[in-house]
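With one protein chain withheld, the remaining protein chains of the complex are depicted in position.
Chain naming follows the written order as A, B and C, and within any one chain the residues start at number 1.
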Amino acid sequence: MAEDGAPGFEWPVRVYWEDTDAGGIVFYANYLKFFERARTEWLRHLGLGQETLRREDGGFFVVSQTDVRYLKPARLDDLLCVTARLDKTGRGSLVISQEARLQSCRSLLAHATIRIGWVDHASLKPSRIPAHVLTSLHA
Amino acid sequence: MAEDGAPGFEWPVRVYWEDTDAGGIVFYANYLKFFERARTEWLRHLGLGQETLRREDGGFFVVSQTDVRYLKPARLDDLLCVTARLDKTGRGSLVISQEARLQSCRSLLAHATIRIGWVDHASLKPSRIPAHVLTSLHA
Amino acid sequence: MAEDGAPGFEWPVRVYWEDTDAGGIVFYANYLKFFERARTEWLRHLGLGQETLRREDGGFFVVSQTDVRYLKPARLDDLLCVTARLDKTGRGSLVISQEARLQSCRSLLAHATIRIGWVDHASLKPSRIPAHVLTSLHA
Partner (left out) sequence: MAEDGAPGFEWPVRVYWEDTDAGGIVFYANYLKFFERARTEWLRHLGLGQETLRREDGGFFVVSQTDVRYLKPARLDDLLCVTARLDKTGRGSLVISQEARLQSCRSLLAHATIRIGWVDHASLKPSRIPAHVLTSLHA
């Protein structure tokens, strides 16, 4: 999936009051939510609904690392385009590259490298990503 | 707009990790965010983008009252249908009825009565809703 | 506990960037978080830690109703005083009155009536509040 430089999966995110802060712009921590919505929809698009994974595979992805650069502010009512692209695949974790752009002018607002690891539902211990999940990721 | 019992405007809302709490369900305070997204999209649908209102009319709506009943829980990955329906129009405020339902089974999860008042952007003081806004609301 | 008009339990809450919105004030939905922090600390003060209740009594309180009036705005860096006072006790639910005031001038910012119901941890079904919890509430 897009290890060839393709932009990857895209998901639209609208900025609401809940996302802004007293600086008049999107509160930086909320980009982590936007990135997660895009990752979730990318996984769902690949047939990997997280609630289903938890029920059927007994595990789920947890976020272990988030490196984010905030370049330009977004404002109330802005429509963003948020991307997700698989960068690296390990036995127990994935590294995903993500961007948030203004949908109108494609201006880059923030970009991130996110590492997610597979954990057992009950113990929350790191485990190997189920084979069918890896297969779907590289389909 | 729908003072006749029609369901009013509908807006889909997906439940992500950010919306849930350790009870395994949507954190109740987040329904206020869902209701606001639906109100915002309803207003936008009527030509009343809030950032535009602020810039061109020098004011915006603030929420002055939120009465919510939480009936059934929603969970991760659920797709909700959130409605907005104008109930009452005053000189300076609106009362809006809203519901959140599970999109699949139409089961009612939460309903709310929300009062929003128009305030001047600079002073944050209550003022009269601009005439063109009232016109658009009743178009 | 304070069914006699006493102000009840008080808890300080500082306003951070995360709490504000592009209007320059505290985002209204966040008062529900402030009210919950005060309720939680009030319960803890009575010996009713929620994580302990869940583990030892197999249940927890969920919020079933939140009626809030937002009177005046709070801003970044403001220090609020948030109260919690038991209003009514039922077999399966409690009604709690809460206020948020500016700590400096005691100006009332928002007040709320919150109903919380006891549910079984596993089924999330309403159940009777454990006797020792009721005893602690009225100690």
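Note that a residue touches a chain if its C-beta (ideal position, glycine included) is under 8 Å from a C-beta of that chain, and two chains touch if they have at least 3 such contacts.
Everything numeric here is computed off the predicted structure, so don't read it as measured data.
One of B:R75, B:R91 or B:H138 touches the chain omitted from the figure, and that residue is B:R75. The chain not shown here is touched by just one of A:V62, A:L102 or A:L137, and that residue is A:V62.
The chain not shown here touches chain A at positions 23-25, 28-30, 32-33, 36, 60, 62-71, 73, 124. The missing chain lies against chain C, touching residues 14, 16-18, 33, 36-37, 40-41, 44, 49-52, 75-77. Hidden from this view is one chain, which touches chain B at 17-18, 20-25, 27, 29, 75-76.
The rule is simple: only the chains that are shown with their structure count from here on.
Comparing the contact residues of chain A and chain C by number shows a mostly shared set, over half of all numbers used being common to the two copies.
With each centre defined as the average position of its C-alpha atoms, the distance from chain A to chain B rounds to 27 Å. If each chain is reduced to the centroid of its CA atoms, chain B and chain C end up 24 Å from each other. Averaged C-alpha coordinates give centres for chain A and chain C that are 33 Å from one another. Residue numbers of chain B whose C-beta contacts span two or more other chains: 33, 36.
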